[in-house]
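Note that one protein chain is taken out, while the other chains of the complex remain in position.
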Amino acid sequence: MLTIDRLTLQLPYYADGYTAWWKRRWATCLDAFSLTFSPGEVHAVVGASGAGKSLLAYAIMGLLPTPARLNGQLYYQGKPLDASRQRRLRGRELALIPQSLSALDPLVRTQRQVAWAAQRAGQPSAHAWHASQQALTHYQLDARAQQAYAHELSGGMARRVLTAMAHVSQARLVIADEPSVGLDPHQRQRVLGALRELADQGKTVILITHDLRHALPIADHVTIMRGGKLIETAPSSAFQGSGAALTSAYSQALWLALPDNAFATTTISRREQETNVA
Amino acid sequence: MRLIALTIKRLARLALVLLCVALVSYGLMMASPVDPVDAYLGPQMAQVSPEQRALIAQRWGFDQSPAVQFGHWLRQLISGDLGWSHVYNQPVSEVIGQRFQRSIALLGSAWLLSALLGFSLGVVAGAKEGSKLDSIISTYALITASTPAFWLAILAVLLFSVTLGWTPTCCAGPAGVLNQDVTLVTRLHHLLLPIVTLALLGIANITLHTRARMLELMRSEVATHAFAQGASRIDVAWRHGLRHASLPAVTLAFASLGELFGGSILIEQVFTYPGLGQATVAAGLRSDVPLLLGIALFTALFVSIGNMIADSLYAVIDPRIQPGGL
């Protein structure tokens, strides 16, 4: 469904310090990254902060900041996914559930925002209004929450509104960027369950997270990223026991370092351990 | 309930600020090296004997201590008596009333024009960041923001009145015609150039501010999320941008009444338009202390009410400050 072929991404930065302070340098954020996502499955992309997960999401959507340098190729349903095709497919075929709750407009009532998402996906406005109500009700947001402003919603409710906006667009590829951050276990279950449901409807769900534990229960495949590089892609069933089915030392260490696996830190440095305990 | 308490608090603050304005401006007048008796006499100064001077000083209370004089002035002020203007030989309140009536046409229309045009230009420029239109609008706004108001007025007179002869060079009506005989069309003809000049200057501020707000929004996560939904730049500017930029623009329009009034002083001076601004200059140059004090207080009231409205708008309109919720 979506294939990433040797994608390399560089962003500019200024070095601190006094030598050549005016000179712009380029940091490599994704390094010859290749991966394929299939329909009907939840594919988790797991890595520490700074591993390039969110940038991967923005690269797929075509929403990178302008001074970025991008190399490599994306294919969506067999055809190359270039900037103009991304622009056409955004909101209709490709949907993003953003990481930050401040992606909701604080000055617009919930239902109106969802209706706008539906209109942007090409639905006529009368239908969009109806669809937005349905989507919000589907995610257990009552009439009061539908007429609320973003600051009046709890974190879990806002997250479900964002999910409803992706749902209402009927996109076939949904990227969820850190949807479980800052939620209590009950709310997290609800949000992750909603994503699983989207995959069961035949959509492709890319779940971006730093927490392997949250991803495993709903994911079909897990890709481990580190420093912009792909470490390993494995079925989630490989993450069990002593992790013998995993091929790379990093993923094994990541798996064994989980609290349930007795915090085994023999093969992993302290810094990397912080990744999945966080 | 909350709104009433807030209003009372703001009104009390307004009264306090006005009292301070009175105190400060009266103090400044007392500190002036200009002798109040000389100022009262004007050119007849040389023909008056020292005894007569003492009599005048006693008559107007100039010989008493500043505190006593201030108390006296304040009591008169509260009873509605602003004093006597020796430049116009009229009570100060009448001078201000008549002059403000003429100025309000200039101020009001320039204010509306600059707010509406400034906001629209700012929205367009911000929505199309980096486009040719944006660079034209931004350059225009940056240049007018640095332009001396009176110089722009001089240029306007040079171009439209002197060279092209489209508009009159001066005053509120043709020379030699009584004020009440001037027709509305003639009035507008005389007002046109001052209004346009004053509005052109006011536009810059609101445009730059609105544009900055729009840019902030277009780079925010709200906009990125909208783009991810497939929205175009125009869609984002129209649906999200207008909401985010309009309240700050209205607030700024109310908060910049002082600047507008300052601009009107300069522009009335260049066009010799007989409004409140010109009266201010005359009062200052000819040491008409009561009139100067009266105008200072009156404009302070005018500007403070604008500031008060600007401060209150957010509390009334922005949903994030509304009480209640889930």
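First chain written, first letter: the chains are A and B, and each begins at residue 1.
Going forward, a contact is a pair of C-beta atoms (placed from the backbone, for glycine too) under 8 Å apart; a residue touches a chain by one contact, two chains touch by 3 or more.
Here, contacts and distances are computed from a predicted model.
In the listed set "Peptide ABC transporter permease", "Heme exporter protein B", "Potassium-transporting ATPase KdpC subunit" or "HDOD domain-containing protein", the entry agreeing with the UniProt name of the missing subunit chain is "Peptide ABC transporter permease". Check B:V162, B:I234 or B:V316 against the missing chain and you find that the one touching it is B:V162.
Interface note: of B:S32, B:Q58, B:Q76 or B:S131, the residue touching the hidden chain in the full complex is B:S32. The hidden chain makes contact, of the residues B:V37, B:L193 or B:L292, with B:L292. Residues of chain B that touch the chain left out of view are 13, 16-18, 20-21, 24-25, 28-29, 31-34, 142-143, 145-151, 154-155, 157-158, 162-163, 169, 257-259, 261-262, 265-266, 269-270, 280-281, 284-285, 287, 292, 295-296, 299-300, 303-304, 307.
Just so it is clear, only the chains that are shown with their structure count from here on.
Chain A and chain B have Cα centroids lying 52 Å from one another. Within the complex formed with chain B, the chain A residues making contact are 61, 63, 87, 89-92, 94-96, 98, 100, 102-108, 116-117, 120-121, 144-145, 148-149, 151-154, 157, 165, 169. Against chain A, in their complex, chain B makes its touches with residues 220-222, 224-231, 235, 239-240, 243-244, 318-320, 325-326.
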